[in-house]
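Beneath this line is the structure, given in structure tokens, with notes to follow.
Excluded from the complex is one protein chain; the other protein chains are retained at their positions.
Naming follows writing order (A, B and C), and every chain is counted from residue 1.
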Amino acid sequence: MARDDFIIRIGGDTAIGGVISTGDNFTTAAARIGFRTFTFRTYPSEIKGGQAWFQVRISSKPVYSLGDGCDILIAFDQEAYELHRASLNEGGVLIYDSGLVEPDPDGNIVRYGVPFQKIAREELEFVRGTNVLILGVMAGLFGLPPASLEEMVKSRYKRRAELMEKNIQALHHGYEYTKKIQKEDRFWLGTADHKARLVMTGNDAITAGALHAGCRYFAGYPITPASDILETMASQLPRFGGVCLQAEDEMAAIASVIGASYAGAKAMTATSGPGFSLMTELLGLASMAEIPIVIVDAQRSGPSTGMPTKLEQGDLFQALYGGHGDFPRIVLAPASVQNCFRVSVLAFRLAEKYQIPVILLSDQSLSHRTETIERVDTDVYPTTERLRPNGTNPEDYLRYQITDSGVSPMAIPGLDIHTYVATGLEHDERGHPRLSPQTHEEMTAKRFHKLEVARLDIDNEELCPRYGAEDADLGIIGWGATQGSIREAVDRALADGLKVAAMHPRVLNPLPESRLREFINSVDRVLVPEVNYQGQFAHHLAASLGITPLRFNKIGGLPFTPGEIHSKIQEVLVHA
Amino acid sequence: MARDDFIIRIGGDTAIGGVISTGDNFTTAAARIGFRTFTFRTYPSEIKGGQAWFQVRISSKPVYSLGDGCDILIAFDQEAYELHRASLNEGGVLIYDSGLVEPDPDGNIVRYGVPFQKIAREELEFVRGTNVLILGVMAGLFGLPPASLEEMVKSRYKRRAELMEKNIQALHHGYEYTKKIQKEDRFWLGTADHKARLVMTGNDAITAGALHAGCRYFAGYPITPASDILETMASQLPRFGGVCLQAEDEMAAIASVIGASYAGAKAMTATSGPGFSLMTELLGLASMAEIPIVIVDAQRSGPSTGMPTKLEQGDLFQALYGGHGDFPRIVLAPASVQNCFRVSVLAFRLAEKYQIPVILLSDQSLSHRTETIERVDTDVYPTTERLRPNGTNPEDYLRYQITDSGVSPMAIPGLDIHTYVATGLEHDERGHPRLSPQTHEEMTAKRFHKLEVARLDIDNEELCPRYGAEDADLGIIGWGATQGSIREAVDRALADGLKVAAMHPRVLNPLPESRLREFINSVDRVLVPEVNYQGQFAHHLAASLGITPLRFNKIGGLPFTPGEIHSKIQEVLVHA
Amino acid sequence: MPDGTKVAQAPEADVLTVKEYKSGDKPIWCPGCGDFGVLSATYKALAALQLQRHEVVVASGIGCSSRTPYFMSTFGLHGVHGRTLPIATGMKLANPDLTILVMGGDGDLMSIGAGHFPHAAARNVDLTCIMMDNQTYGLTKAQASPTSLMGHKSKSTPYGVVAKPMLPVLFALASGATFVARGYSAKPNDLTDLIVQGIEHPGFAFIHVQSPCAEFFNTYDYYDEHIKDLPPGWDRHDLKAAVDLALTEENVHLGVFYQEERPSLSKAVRQFEAEHKQFDLVEYVQRFS
Partner (left out) sequence: MPDGTKVAQAPEADVLTVKEYKSGDKPIWCPGCGDFGVLSATYKALAALQLQRHEVVVASGIGCSSRTPYFMSTFGLHGVHGRTLPIATGMKLANPDLTILVMGGDGDLMSIGAGHFPHAAARNVDLTCIMMDNQTYGLTKAQASPTSLMGHKSKSTPYGVVAKPMLPVLFALASGATFVARGYSAKPNDLTDLIVQGIEHPGFAFIHVQSPCAEFFNTYDYYDEHIKDLPPGWDRHDLKAAVDLALTEENVHLGVFYQEERPSLSKAVRQFEAEHKQFDLVEYVQRFS
């Protein structure tokens, strides 16, 4: 029986080039006709040269994760073949450049050797067309209508007729070539629903969410894997009436975001670990002076410079606890690309509503992978404006008024006549410096009280969904981009007859305590899988909820696969 | 019966001046003849003007804390009187400038009004002698031999004969004046042991410890309450053959400390919260590149600029968890001025032995208060040198060799011929960048393993003392400068017949787990008092040891008094 | 630019006098501190320009000089040490109609903040940066600062400063500032005039003010004696002359060293907005389909 849910991996040296673009093009073409896709990409640390790889899972049904291993491996060179051969699933397909790769005999897989480079050079006389040639071969072998690819090539080279011509020729050459191949595998894309969806990366979705939420100021300093948020904001914000600044460093970036927000704009910065660490002092200022800001931290593998192109969920401690003194901040973690949009809008909602810094923790896999997502219905995500001192007599205006919610009206220079001084010194309700014990107690309580009120906004099913068995023995609590793999693992375990459930909060501080407690109380044991060494979320849950969860940690720069989590579930429930 | 353990508080506006110096002089004179002293001082945030106060507890027996309230209040002005009147204990003494202060009638206290300013102006014709006049009055009233004060005045003005003369006159004038006063209180300094002790602040003791441990490079940026470490290092390091640099900011300070240590020097920086936050990124570099450094964080009341002249134990989260990615660091907290010396030496020992950043958390009270301490016997605190690649063939040299202890030999440029590149990128044993999952796993484990080995060094009675009842119902776990108050509170509770004990680890990461577990298991309930809002140490203990301690938090810039902790013990054990 | 309706403005006094720009708070500086003169010049400059209080923001860092916002009835932000220029840059970009003053010390702007200064100048952010130079760290009690002279003995440099002092006017000129001037706190009227010009200048205006620390480093006598006006006939559009003088003088010339017109950052970025097709989110996400 043909399988239309399969995983293609493409690997090769970036000096040859085209690994990522070949994958991207195939993905886009498939998505345009209604297939769901889920990609992953990883770059070498070298500037040029070194192995990159791209993986896409394609299906006519929704897909939630990268899956396990790969079903189809396309090896551009020998090193790629050697690096990935072990990941090829049984019954999988190896496609390789027969001029460059010498695969070992292996009866468990199907092999198609094609002399890609040779054909491009000798038959097409167009070496740069190798990638498109490969695309044609992929289309032919796995049933993607060449028309969809042709359309893409056309739009890409629409201003360079000659190149367009040559590429289309290469595409068809590859497609026709497959007629000479005896197809021995069972992977075949049937038909999809032809519904228009979006193919976005996490960074794209976060940016789109921010623009929708009303972000009109962005400042950032380039850093992998957050740079493309800066780049998109630089090109798009002026079209939305906003401003983007490439700052001289990350301190300047967050400082200017604080200034912009003080002056009335919804404002954001995006960075990765090293830059996030540099923002520590100013994060405290934003919290103390109660200035709403959003900080995206696209986590990468740390510490220090670490592995800049690899993923890790290693900045949670810094997000939750970084900075001197006691101050509140809100920490969010989107669980998928689709979810990035919503969580980005939520970040601005909470920042503006509670006048507090909000940290959105993404990671390298989420930043750069694409998913097909449903078109966002922006009406579902209303925007939020901050509380202003409307109507108050300026003489009576208390910028840091102690209120039931802890939130005080914030005047905007130029718009409100309620002048005040925002300050990082301890201060009274008017904002005047005051170093008395009582003031410090009251004001600290006021600032932290906002977290308690915010908790009520987020302690709900939508932002803390539960999945799986009602009467579970094992409860998995995950965060961030691991959601898809956990979900598939839970499905497989349920199919095994195991009683397992999962909860995946989007808000990590304040915790949705009642949902979590209910969940914890409903299961025998709690397992917290995360891509870091110390078990940072498990630590936070332990301290906050008084539990002692099982920890399941993976580091090394690759995401959890559903299979790894499934095995862990089995280990805990079956073999324990 | 005369009491020779009492507390003097002096308050007044800094615009008048002399509050702190009067207290300091009285303290030094008392200490020189063998009395134990324990001081506290707090400054206004204004540059000039605003209320400062000084407190000293004096006794012929060892003193461990500031005590409760005060027994003798010396009010320089009306505001000081009003600010502190409620703190004067029953049966206490109010001494006030009868020209400036109008005290309310109060039958529970003894009052001595003296027109200090008027006497200085009219009788001595030497207004600047007011403070010394007051000193003379204090000496006369409470039995401090005027000779000891005279000696101090002499040495202070040894190069200005005329001033010396006038001051000595003022001193004796004050002393003689008291003969006219009818003494109605019971406070009287008897005799002390005349043993020579040192009067040091915490900052002094930390600096002395560092110099003893072999610190030969210091860089810092001025910040209250750490500036005097910089200042002392600037004047003293050249005398020890070392170098001190006032850096352009805190990032430069820690960066240069990393550079100096790389180049072979034992190196340190000192800062307070805002500067410590700025060091976050480079802290990660030191840990990743395994470069030994010592960072003193003299905590002050945060967040942000907060209350720069007030105390708080609010930077523990930042010390334990600050920074992106997973990386180990060691966190120490001295418990008293005497203990500062030892812990400072320990900081270098652990840093050099484990090639790891060590954070020494002091706080504003410890930084600036003085205690009489026993002369340090430096032989008890041996210095430690780092492991070098002695004898290894340079070709085979592995800077980041995986060893049983996790510690690898570190070559010093110019001294060793084993060249290598220190790096913040993930790296193999040679130090070459390597971004493979396996390398990252192994190297992360190597780095964290050092904490496990270090734990064996510190999980002992000396560095984690226990105090109080053997069979306690309540166990108190404290950290840092709260030790003295906890100790006195435990003594009082034991005297009440309550079963209570305390443990006070000097090392907060890695935790002395076996000592702590043993202690926790030996008591029914655990109480963690700390001067911060979030209960940062309680949180850390909860997550690390799986306990749910009672939290007892105080904020506002003042230390716990023994009475406050005693009441809490009673509340938990008696009224619960 | 910020969303939100402009609140009906309360009737201001017809003419705003110096009094109106004062907050109720009494400056906490030491008697004789130069910063009093700078503050009063600032009040006067605002009054001279009749700026609405709610359209002015005074941003500062940490230091004695950085306390200024509390003594003004305008909007203010008292931030952290050294980051005022980027904070102010964000303010101006987000809300370009505001008048923004950055006020701080030699430590704040030239030591910990030294990395932001050349960039703010190069970008020509439209704001007025008034640096109160007392050649010391006042608030932390008398350590050396980047403008302390070589050999200066301070608590942190007991054997003397070994670094060459930074020359703020030269630093600003070399960084591309479009208005560079020097004032003296003890000449508040001249200083008022410079601040007025700085605010009127459409770009990055840097005013280096000699503002002695009466408490820890009293230099009144020195400056009273040495301060002088720029040479007669000074051409404020001659960058080379300005640089050459700044290179050699002893930080004693008062007046406008240099002025140039270059599009300010906030103007330039608004230009992008005008030149490019406006999007809404629906149009924008189109590109991902």
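The definition used in the following text is that a contact is a pair of C-beta atoms (placed from the backbone, for glycine too) under 8 Å apart; a residue touches a chain by one contact, two chains touch by 3 or more.
In this text, all values refer to a predicted model and were calculated from it rather than measured experimentally.
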item	value
Omitted-chain contact residue, chosen from B:L88, B:M200 or B:I330	B:M200
Hidden partner chain, touching residue among B:A2, B:A147, B:V421 or B:V574	B:V421
Candidates B:I119, B:A192 or B:A247 - the one touching the absent chain	B:A247
Which residue of A:F26, A:F40, A:Y175 or A:Y221 touches the chain not shown here	A:Y221
Residue, one of B:H212, B:K499 or B:R517, that touches the chain absent here	B:H212
Contacts of chain A with the absent chain, listed as residue ranges	46-50, 221-224, 227, 230-231, 234-235, 238, 246, 248-250, 274, 304-305
Where the unshown chain meets chain C, residue by residue	111-116, 118-119, 122-124, 146, 159, 162-167, 170-171, 173-176, 239-240, 243-244, 247-248, 262-263, 265, 268-269, 272, 275-276
Where the missing chain touches chain B, by residue	32, 196-200, 204, 208, 211-212, 214, 216-217, 219, 236, 238-245, 247-249, 251-253, 255-267, 281-282, 285, 289, 375-376, 378, 385, 388, 390, 394, 411-425, 432-433
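Just so it is clear, only the chains that are shown with their structure count from here on.
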item	value
Chain A and chain B, separation of their C-alpha mean positions in angstrom	44
Interface hub residues of chain B, defined as touching at least two other chains	274, 304-305
Multi-partner residues of chain C (each touching 2 or more other chains)	78, 80
